[in-house]
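If you scroll down you'll find the structure; I have some questions about it.
The complex appears here minus one protein chain, its other protein chains still in place.
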Amino acid sequence: MLHILFFLSLLFYASNGAVQDFCVADLTAPEGPAGYSCKKPAKVTVDDFVFSLGTVGNTSNIIKAAVTPAFATQFPGVNGLGISMARLDLAPDGVVPMHTHPGATEVLIVAQGTICTGFISSANSVYLATLKQGDIMVYPRGLLHFQINSGKTPALAFVSFSSANPGLQILDFALFANNLPSALVEKTTFLDDAQVKKLKAVLGGSG
Amino acid sequence: MLHILFFLSLLFYASNGAVQDFCVADLTAPEGPAGYSCKKPAKVTVDDFVFSLGTVGNTSNIIKAAVTPAFATQFPGVNGLGISMARLDLAPDGVVPMHTHPGATEVLIVAQGTICTGFISSANSVYLATLKQGDIMVYPRGLLHFQINSGKTPALAFVSFSSANPGLQILDFALFANNLPSALVEKTTFLDDAQVKKLKAVLGGSG
Amino acid sequence: MLHILFFLSLLFYASNGAVQDFCVADLTAPEGPAGYSCKKPAKVTVDDFVFSLGTVGNTSNIIKAAVTPAFATQFPGVNGLGISMARLDLAPDGVVPMHTHPGATEVLIVAQGTICTGFISSANSVYLATLKQGDIMVYPRGLLHFQINSGKTPALAFVSFSSANPGLQILDFALFANNLPSALVEKTTFLDDAQVKKLKAVLGGSG
Amino acid sequence: MLHILFFLSLLFYASNGAVQDFCVADLTAPEGPAGYSCKKPAKVTVDDFVFSLGTVGNTSNIIKAAVTPAFATQFPGVNGLGISMARLDLAPDGVVPMHTHPGATEVLIVAQGTICTGFISSANSVYLATLKQGDIMVYPRGLLHFQINSGKTPALAFVSFSSANPGLQILDFALFANNLPSALVEKTTFLDDAQVKKLKAVLGGSG
Amino acid sequence: MLHILFFLSLLFYASNGAVQDFCVADLTAPEGPAGYSCKKPAKVTVDDFVFSLGTVGNTSNIIKAAVTPAFATQFPGVNGLGISMARLDLAPDGVVPMHTHPGATEVLIVAQGTICTGFISSANSVYLATLKQGDIMVYPRGLLHFQINSGKTPALAFVSFSSANPGLQILDFALFANNLPSALVEKTTFLDDAQVKKLKAVLGGSG
Partner (left out) sequence: MLHILFFLSLLFYASNGAVQDFCVADLTAPEGPAGYSCKKPAKVTVDDFVFSLGTVGNTSNIIKAAVTPAFATQFPGVNGLGISMARLDLAPDGVVPMHTHPGATEVLIVAQGTICTGFISSANSVYLATLKQGDIMVYPRGLLHFQINSGKTPALAFVSFSSANPGLQILDFALFANNLPSALVEKTTFLDDAQVKKLKAVLGGSG
């Protein structure tokens, strides 16, 4: 039995040299370029590695859609591990408007319904598809893409990202929902002044 | 109109300098450490970026489970993009046996049923959970983990990986389904000779 | 003297084990996720590492601007080295329209003139600045940004990227200069039909 | 002499802009996904970069083997540099049991004695070798492998890892030396109940 | 209008999950292997992303040259983004002596004058060029290189690096401007004792 204790103590010595296979986010400590600081291993529990995307998002809004993220901020277990998820709910006629993820590739899987989706490449090619339950699509990192419920029933999709913090830049928000002056929007997008002002009014932008 | 053509030609010149946002796998060309060679952009179509995981896997087997991968080999659009997926079907009492993905973190989402699952860390802590529909769990890179259908109905899950080629090392296959000599298995696992030979017989191993 | 030859032969043996500090792009060989294949070291010359951005771009176009890239495709020496450059010429009133680089951070330095520029973050904050000669600005990876000549003389800037192949997605091209159907553009951007069709006509888009 | 001082002051200005070629681990500050925080450069000494693996490990244990790590936790100079080492002592008949390093490739060099070793790939191929003094072997990242002293004298090996914190998951510990319930071990490994309970008893596992 | 507020609140919820597209350096918080800690997003302003390299460096020194860095320490906006810049001023006959950047590839663009420059590869090939205004050259990571003003007027160049903290090791400083004992310098470089002592005296080295 003595030998066994030696076995345990000696090899655990080695094992303890590598306590960190993961770095569960400690949102109260400094954040660095690679992500949040790590919680002390002794404080980590299975709850850090489990999250629920089981609640239907509220689609009673103008886009009839909801995005529920499970990024490192919400789901601390993925911090530093190069992956995260989100849930997409689309009521009939719902749309996730044109957007990009500045730091990640996305893969989408349709769990319910039918989704018309696509992305546009740097070479300006359009890749469009209509996805049914069980279909997956990949959107390469940083490219404009969108999802539309093209069926008559609610659609549900789950998306995964190649980053624990993929970012999300919604085109209409970037152009019309902040204080970027209308003159600059018009100059850099060739949109008409009336169009810009109309969408600024709808989305709460100023300037 | 002349100006517009200038606009197009000049800026597309810049744009063409960056034709590759992606590197769709060309399985017939050389493979390198970062993945497969890229298909010529002109030959890429939307079909390269879409794949179906919509077919129920055949669970009429000893483990009552099936894994359907959408890695770069099956789903060429993810090549080089640091992400991939797979589908898990588990009949009642089905199990995806203890395994690792040598090169990737995994995130699982339960689409149907109830799954008992867990992983073991380098520090030898066990993180166990029972997941219901909509729950997600992350398994940090390279650690032993498993999934069991703990409900009475078929379970379905989709898993995402932080690599286009995550690898899959099933423990029982590594120990009992190849020509690794029984003496070496026993010496390095402390399993009894009878146990090793029994499982080698079941799984088709020799030696 | 014999010893010296030994010195040379033995240590060069080691040195030759590491012939590749670089991977000059061979545009005729397969491309992979990490970049182009490498030219044979014996065929590499200093010309592979030198490129001219000394020619003023032609700004006689609708945007009164020109972008001249020195990405791996044009400048093979940067292949695999995680950096590249481009030249920006902006006539008075010229504009580089709203765009992103899906795979790279950009740093710009003003060589001549005055440039009004900015980017929008994922959190929808706007970062705007007017840059004079010698000023530099960084645009984090994947975010929408633009440059406008806000002076009365031609402006010249040089930009560097954190990738040998940064990509370039010009917003107006992605929305209006390809075959993405107008209905989808409208649905995913909330732009009016007349606006979309007007810009599609200007930029040569169909659908 | 004035010029020389200028020389020093001006160029050191540049040099001081890049004080950190390394990030010696400060074990008292927050840890992040990329490793430990850095000690202040002024407090770094050569002792941070030097470590001794010169002491023979205590092999008076059940496996007749000892692993002495020089990971970032023990050897702070390697923090953030993507490399670390360990020492392996194997008495005659000693064994480093089946294990993986979740986050690193390993290269082993035999300093004394004879070592029988091998790894198993994802494709379930077995790569076995008997190594003599001066032989090296590489074990790709995350795959199961082992080392056995197959000679009649003590064996000594040094191993290097492609990470400052490679992790170490010993199969028997993961299965039998924690509180993972026997029923789950059996269900996910197909091992017999008696076998599992026997090894749990030996290795101190519960459940 | 209610719907619009829903739209904003729901989607910003998603957006806020990804507040950090950047990690502006907080020089007062812990530094890690991936760079400085991040300033709180709310404290970030456009000034963090803008820096001036517009001031001519003081070349009244022995090398008739000046290097003005815009690395993460000076220019906090580039922290974690894999890119940085510097300004080179070279009076006639000025020289940036033989040096390396341990952690980055460099690209140089000539803004004024004529620069004779080159690098030496691991395979001991010399790549030499004389650059005029608008010419760019890439120096692969970690290799010895230099710049000389080979014209009759002041030269100005801007350099970009593939790291926010590229490092700078000036050969003469490493050999002659510290306390590395002369005997070790001579033994490891084959330089004569008189030569070493002469340069140590000039550059302020001891030992």
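Each chain gets a letter, A, B, C, D and E, in the order it is written, and its residues are counted from 1.
Just so it is clear, contacts are C-beta pairs under 8 Å (C-beta built on N, C-alpha and C of every residue); 3 or more make two chains touch, one makes a residue touch a chain.
If you're wondering where the values come from, they're calculated on a predicted model, not measured in any experiment.
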item	value
Per the touch definition above, residue among D:Leu88, D:Met137, D:Ala155 or D:Leu184 touching the missing chain	D:Met137
Chain not shown, touching residues in subunit B	30-34, 57-58, 60-63, 66-69, 71, 73-74, 86, 101-103, 165-168, 170, 173, 177, 202-204
Hidden partner interface residues of subunit E, rising order	95, 97-98, 100-103, 116, 118, 120-122, 124-126, 128, 140-144, 146, 148, 167-169, 171-175, 177-180, 184, 187-192, 195, 198-199, 202
Absent-chain interface as seen on subunit C, which is shown	3-4, 6-8, 10-21, 23, 26, 29-30, 32-38, 79-81
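Criterion: only the chains that are shown with their structure count from here on.
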item	value
Interface numbering overlap (same over half, different under half) for subunit A and subunit C	same
Length of the line joining the C-alpha centres of subunit C and subunit D, rounded to whole Å	41
Where subunit C and subunit E are represented by their mean Cα positions, the distance between them in whole Å	20
Junction residues of subunit D - those touching two or more other chains	30, 32-34, 101-103, 167-168, 173, 177, 202
